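Shown below is the structure under consideration.
What you see is the complex with one protein chain gone and the rest in place.
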Amino acid sequence: MSSQRLPLLALLAAAIALPLVFRGEYFMHLMIMVLFYTVLASSLNIVTGYIGQLSLGHAAFFGIGCYAAAMLTLDAGWSVWTAMIIAGLAAAVAGFVIGYITLRLDGHYFVLITLAFAEVLRLVVINWEEVTRGPLGFPNIPRPSIVLGGEVMVDFSSKTHFYYVALVLVVITLWAKHRFVYSAMGRASVAIRENPRLAQSVGIDPFYYSMVAFVLGAFFAGLSGWFYAHYISYVGPDVYGFGFMVTMLIMIAVGGRGTIVGPVIGAAIITIVVEELRFAREIRLSLFGLLLMLSILFFPRGLVSVPDLLRRRGWWPGAGKTGTA
Amino acid sequence: MLVLDNVHARYGSVNALSGVSMTVEPGELVALVGANGAGKSTVLRTVSGLMRPHLGTITFNKARIDRQSASEIVKLGIAHCPEERKIWPQMTVEENLEMGAYLRRDKAGIAATLAKMLDRFPRLHERRRQMAGTLSGGEQQMLAIARALMSAPQLVMFDEPSLGLSPILVQEVVAIIRDIYKDGVTVLLVEQNVNMALRLASRAYVLETGRVAVSGDSRDLLKDDSLLKAYLGG
Amino acid sequence: MALLEIDVLSKSFGGLQAVRDISLAVDDGEIVSLIGPNGAGKTTVFNLVTGYLPPSSGRIRFAGRDIVGLKPHTIAGLGLVRTFQITNVFPALSVFDNIVAAHYLKARVPLWKTWFRDRAVAAREATAHAAAEEVMGFLGLGHRRDMTAENLAYGELRLLELAIGLGAGPRMLLLDEPAAGLNTEESARLVTLLREIAGTRGITILIVEHDMNVVMEVSHRVVVMNFGEKIAEGSPEHVRQHEQVIEAYLGRGFEDEAPATPA
Amino acid sequence: MLDVALQFLVNGLVTGSFYALMALGLAMIFGLMEVVNFAHGEFFVMGGVVAYAFCNVLGVDFYLTIVIVVALMFAFGAATDYLLIRPLRGQHLLSTALVTIGLSIFLINTMLLTFGTSPQGLDAPFSRKPIIIGEIVITEGRLFAIVVGAVAIVATHILIQKTRLGRAMRATFQQKEAAALVGVNVERVYTLTFALGTAMAAIAGVLLGAVFVIHPSTAELATLKAFVVVILGGMTNLPGAVAGGLLLGVVESLWGGFVSTGYMDVIGFALVIFILLFRPYGLFAPRPGR
Partner (left out) sequence: MTKTMTGLATAVAAVAVLAGGALAQTDTIRIGVIKPITGPLAFDGNNSVNGAKLAVDEINAKGGVLGKKLELVVEDGQCKPADSVTAAEKLMVRDKVPVVMGAFCSGATLAVMPVAERNKVPLITGVSSSPKLTEAKQSWFFRNAESELMTAQAFAAILYEKMGLKNIYYLAVNDDWGRGTVGAFKETFEKIGAKTMSIEYVDRTANDFYTPLTKIRAANPDVVIVVAETQAGSIITKQARELGLKSKIFGVGAWATPTFMNLAGDAANGVFAGVVYASTATGDANKMFVDNFKKVFNTDPGKYSAGGYTTINVIAQAIARAGAAEPDKIREALTKTDVQAPNGRIKFDSHHQAYGWELVLVELKDKVPHIRATGVAKSPYD
């Protein structure tokens, strides 16, 4: 496990400086989306990348975060910041319940039972209008604000404010993930992914660690849901849908699953590629599908493996050291 | 007939064979013995095309086969009766046998071979409509042997046919192999039951960590203390 | 009192009786070998003892505690640690990370401390790292520290497995064919290492092995299995001369039959 | 009450035969080959779109169109396996899942471009006139769907049980190494299996066009439903997939009829959760002996 700390710190410095150098709300918006997707994709990566389980129900945790934020601030009138904590916790609790049931199953069965959970939730959200407001969802979700001594210090009227909140979330997520990965906990998780039988033989309980990773992933998915709700200011049942699920999966696979920077790269690349493909109009998504297939075929370990691949051919400087945790 | 020349093979980065050379002449019964992990099964896998050697050559009837696919090799007349039987549990005994002749096109010939097999293995005859998964261990072994013979091979390779069988059944397997050999089929036998293998075979190779350690006439090897030592230590 | 006691243990799969009424005791500090031809049920015994399979009947006690029904990781936590027959490591991790992962029990801290580290965490991490370094040095894997496990040579891979087994800090190690595929030199080295593990480190060893040189050299006692049953038990010398053992290993004689000659 | 219940039952069987065809194809691709195929619904719709091109645009006879669609989609499936799935064989579940996600995104949008965004029906040669049996209403088209479904299922059964290819398939998926050792070209069997699964979904697509309308947006729900049915049927169990399909059709219909149409699609997923908890190997599969 070579430390990925240095590159991450360099990226962080660049990210802090970014709004000072480049202005423009559209650009800021895209950067915010990149940061938001970084949190979301990283949360899935904790499960799929480090435990090695393909969870197709992860969008449900994101959706729970979105709805918790919307319902608490709109219906219950809570503060946006309290809602943040609760959104994360609500998703984590759901993660615990669903994980408790699903993590006993393996491989293909796990894939499908998680998918089934997400679909059931989505359909309940659509049909249970009394509580969830049905298909139209929640508009006008309030913006956060920072009040100090009765005075509004930051009112989040500018994208830059959201940008820094998103950046803080990214930092918290990546920090938590970094701590997790480079701890006994993370080593245990990777050990389970690499060889569950052997992991057991040295005293690691696969169920426990799968559970920890699952709940942790759900928590951050919930946080990203909170951010999404307040930033977009509208949530509908589509947040539980397969669309977000597919986006996250693509991001971690294209970036590189089981690495900390992988989802960051994936979130950036995918957000930008989808945006840049606008020129292609109607064939935009066809091209995107094609690019996705090529990327998986040629870089099955994601774009983080590109330097390794190039180095093996001598097109990139440095010794051929392989191995990512 | 079969010649291996300096064959190297590996699983991932793990070397399984590091330079095996051996020959099997037509009409011979050659034994390949050695401790667990010595690479006996790997030799058979490289011959039958389940694995590609990364170095060295394998020829069969003077034609190179080390780059050919498993199905092409079967067509040339090599049958491989794999370790642990590997029968198809959800197919009937008869279907298992018919699959053995998968590449043969002569319907009459296949029927004749099938009849012969059912004749030689009366237990299989009795159970030919039964799912193979319901057979006992010994019956499954018989089925695996019969299946290998269904392709009417010139050379048949057995991988541990006595594994997990009771002494009486081992005797039966010995009798069958002897029969096959008497029918003019060349046999390459991998066995952990050294005594049995050496008494059956005319020549033997002893494999140790991916290399041929000793080879020669089986009678000589049988008298040789070194073999016993290899198995029970010295 | 024996460290590990196995009492009339049986296991059947469907109709097949893989292990039949095996009783066996291993004392503290002993090296005991479990031998027998392929399919004799040795690995099944390991799986039963370490909780990977539930026994059909019988009792297993480790350090006086009944361990039947416990999960494998719990059993490992009690100090009863196994290795596997087929090379089993964490392939994508470096040698060092493999061993550190195996020292999990040493580095384990309460969940919340993963994010809110204190000195105790650092201390445990340091202990685990130091222990890993020590094991690596002991087994002579130091020069391979940062190599990915999947790129190791076979002999080193087998050593790494041993290192992983030692990582969990066992009182007793169950080793499944540690010498398989090793050459003579490597086997000799293994013998030395096993003696040290038992002698200096005080770890009791139960070993399944086919390489009789290794078995004869390291074992205090040898238990022989065939067809799921125990057929002999005793000192290496005793076992080596045992009729049934020789028969089990080399097969029944076929003196009445003449060897084949080329046609 | 009873007459309504019977009508629900018949409705369920019609939907069920679509599910069964879809699931039979997916049971091969997902159950046997272990490819989490997210493009299965697209294969289904593509069958309808190709049929539309031949039947409505080129004016080819409807029954001949079915044959053409099967042949073309078989070839398409084979090409898909060869180009996209084979290079990733043996890799993590996620890799093939993502390649099929890419394929599904590509196919669905390309179909929207070429086929157009407007829903279309096929010029099928049967009348819309209802056939009334007692209190039960059914149409020629619906009967035809059930019949074609049944024929396709029986044909598959014969193919798998009686033909050389079928034997090779069974041998490969039961014990791959032994199959290779008797000379089966295992890679080719994989490709043909994928192709067969694709063609199966495409037949359902033709029926979709003949009985309902073809529209690419149908794909996503169809994929999910097919997965549900495969799980109900027990993954590798082909007759189970058929039974599971019919069962889901009937259960959905009865649930929609007597409980709630809004929650109709929930029932399948709820069943999956329930079944995986209590019978992890599917409703129709025996527990593997060990």
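Note that the chains are named A, B, C and D in the order they appear, and that numbering of residues resets to 1 at the start of each chain.
Following the convention adopted for this analysis, contacts are C-beta pairs under 8 Å (C-beta built on N, C-alpha and C of every residue); 3 or more make two chains touch, one makes a residue touch a chain.
Because the structure is a prediction, the values reported are computed rather than measured.
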Partners of the unshown chain among those that are drawn: A, D
Contacting the left-out chain in the complete assembly, out of A:52, A:88 or A:236: A:236
Footprint left on chain A by the chain that the document does not show: 4, 6-8, 10-11, 14-15, 18, 22, 24-27, 29-31, 33-34, 126-127, 129, 134-137, 139-140, 157, 228, 232-236, 238, 243, 259, 261, 264-265, 268-269, 272, 275-276, 278, 281-282, 284-285, 303-304, 306-308, 316, 318
Contacts of chain D with the absent chain, listed as residue ranges: 4, 7-8, 11-12, 14-15, 18, 109, 112, 116-121, 128, 130, 132, 137, 139, 208, 211-213, 215-218, 220-221, 252-253, 256-257, 261-262, 264-265
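Operating definition for what follows: only the chains that are shown with their structure count from here on.
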More contacts between chains, B-C or B-D: B-C
Approximate Å spacing (C-alpha centroids) for the pair chain A, chain B: 53
Distance from the mean Cα position of chain D to that of chain C, given in whole angstrom: 49
Centroid spacing, where centroids are CA-atom means, of chain B and chain C in whole angstrom: 31
Per-residue multi-chain contacts in chain C, two or more chains: 151
Contacts with 2+ other chains: residues of chain D: none
Footprint of chain A on chain C - complex, ascending: 50, 52, 71-74, 76-77, 81-84, 88-94, 97, 100-105, 107-109, 111, 114-115, 117, 124-125, 128, 146, 148, 151, 164-165, 167-168
Residues of chain C that touch chain B when the two form their complex: 16, 37-39, 87, 150-154, 157, 177, 180-183, 210-217, 227, 236, 240, 245-246, 249-254, 257, 259-263
Touching residues on chain A, where the partner in the complex is chain C: 1, 176, 179-180, 183-185, 187-188, 190-191, 194-195, 197-206, 212, 321-325
